[in-house]
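Heads up: the structure comes next, in structure tokens.
The other protein chains are all here in position, but one chain of the complex has been omitted.
What follows is chain A.
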Amino acid sequence: MAACSVEELLAKAEQDEAEKLRSVTVHKELDLEFDVGNLLACDKNRIESRDLGGQRRDDFLQSLARDNTQLLVNEIWKQPTERVEEAIVAKLPEPTTPLPREKPPPKRKPPTKWEQFAKLKGIQKKKKTNLVWDENAKEWKRRWGYQRARDDTKDWLVEVPETADPNEDQFAKRVKAKKERVAKNELNRLRNIARAQKIKVPGVGLTPVAQQSKDDLSRAVSVAKHSTASVGMFQDRLPKEKPPKNTGKRRKFGPLIGDFSSERQKQLELLKIMDSKRPKLDITKAVNKQMREEDREEAAASARRERESLEESLAPVCKCQIFKMQRIYMHSHEHFEVFTTVLAPQGRYRYRAGAEKMVVVHSYRPHWPDELELSLGDVILVLSKHEEERWFGRRQHGQQGYFPASCVMELSQQKSLQTGGVGFLELDPDWRLKVWMCQPLLI
């Protein structure tokens, strides 16, 4: 009986074991392909397509999945294991399935100028500490960067060296030197990048800045235009392109002592100009320029303010007789006289409370440095009348100074000068003065 039971037991034990072994083995026609690195199993066996409805199909899928997973797990368990912090961990090999990359592999950068030099000289990179002991501050400071240890621009006391100019600002010199170092560093960095990408670094001022202003761009354009074989002589301009503004003649600072003949030439020419009786100033040009300027100022300033009030009172087609005008005698040329008129609009506002516009009726040469030179026909804005006879005012150009009150006359005065007929005056709608040449008139 015992023997039977023992045999039985043994048989049973054997059976159990066989079952267990079977339970982890799965029979497949074709072996699966495993990629243990990715925990992947691919089953290539043909699946008989049976007409399975929902639940049965799911069951079929589940059983298939179970089989395949079992095989995968068997494969994983074959890997070498180790114990890491109370957990058994299997070391996975590298994944074998080829998968596309995310980005193309990085290109190797060519060595920078320093790297080439270091390689040539055999200079090794030494690891330096981040912090350095700063004696003055008695603490550990960074070797480089914000609030670094040896920042010579932050010294409060700088000894002036023997050989230096006493008027030189040593602090500014240090700051400037630092700026130059930074700029040089930046340029070298860009040169390294340019060498890496095989492009050229543009000249000074054209390296990239965060926000490029209009003149940076225009400078870049002009540099680009000049960089041709004929130095930009034959470059066509685009239809709407404006001519470049920066093309001015550069002054040549020649050597002081050198070419004696040319120096002599220059000095003689200078003397000749000084000696000649020719007027230094082209009168017509100067006068016209002055008039234009005055026109502009007058028109811009007064037109805006007075237009509202005047438009009521004035007809759009302006004729002279509506206005009260005064003719002012301006410059006299040899052959003819130039007249200009100034409007005296009604009800105009002052620019400043109390400030009056006056017209110079007598020229005045200043006796004192703070006085203003007056020429006939100027319009002066009288800013203050501190004294009875001496007033402070401003000319159109902005010059300010004192002058005697008798030289000027109020603009808004109603009385007209004893002049001849006005006649040839016209006003265009935006109140620009029109000058007409007249015969000399008696005043």
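One rule holds for everything that comes next: contacts are C-beta pairs under 8 Å (C-beta built on N, C-alpha and C of every residue); 3 or more make two chains touch, one makes a residue touch a chain; residues count from 1.
The definition used in the following text is that contacts and distances are computed from a predicted model.
A.B. asks: For the chain that's not shown, choose its UniProt protein name out of "Nucleolar protein 11", "Ribosome production factor 2 homolog", "Exosome non-catalytic core subunit rrp4" or "2-oxoisovalerate dehydrogenase subunit beta, mitochondrial".
C.D. replies: From the choices "Nucleolar protein 11", "Ribosome production factor 2 homolog", "Exosome non-catalytic core subunit rrp4" or "2-oxoisovalerate dehydrogenase subunit beta, mitochondrial", the unshown chain carries the UniProt name "Ribosome production factor 2 homolog".
A.B. asks: In the whole complex, not just what's shown, which of A:Ala118, A:Val132 or A:Leu190 touches the removed chain?
C.D. replies: With A:Ala118, A:Val132 or A:Leu190 as choices, the missing chain is touched by A:Leu190.
A.B. asks: Which is it among A:Leu92, A:Val132, A:Leu376 or A:Met409 that touches the chain not included here?
C.D. replies: A:Leu92
A.B. asks: From the listed residues A:Leu64, A:Val158, A:Ala172 or A:Ala286, report the one that touches the chain absent from this view.
C.D. replies: Answer from the full complex: A:Leu64 touches the omitted chain.
A.B. asks: In the complete assembly, which of A:Leu10, A:Leu39, A:Ala137 or A:Leu270 touches the absent chain?
C.D. replies: Touching the chain that is not displayed is residue A:Leu39.
A.B. asks: Footprint of the hidden chain on chain A, which residues?
C.D. replies: So the residues of chain A touching the unseen chain are 16-17, 19-21, 23-24, 37-47, 49, 57-58, 61-62, 64-66, 68-70, 72-74, 76-77, 81-82, 84, 87-92, 95, 97-106, 189-190, 193-194, 197, 199, 201-202, 206-208, 212, 217, 220.
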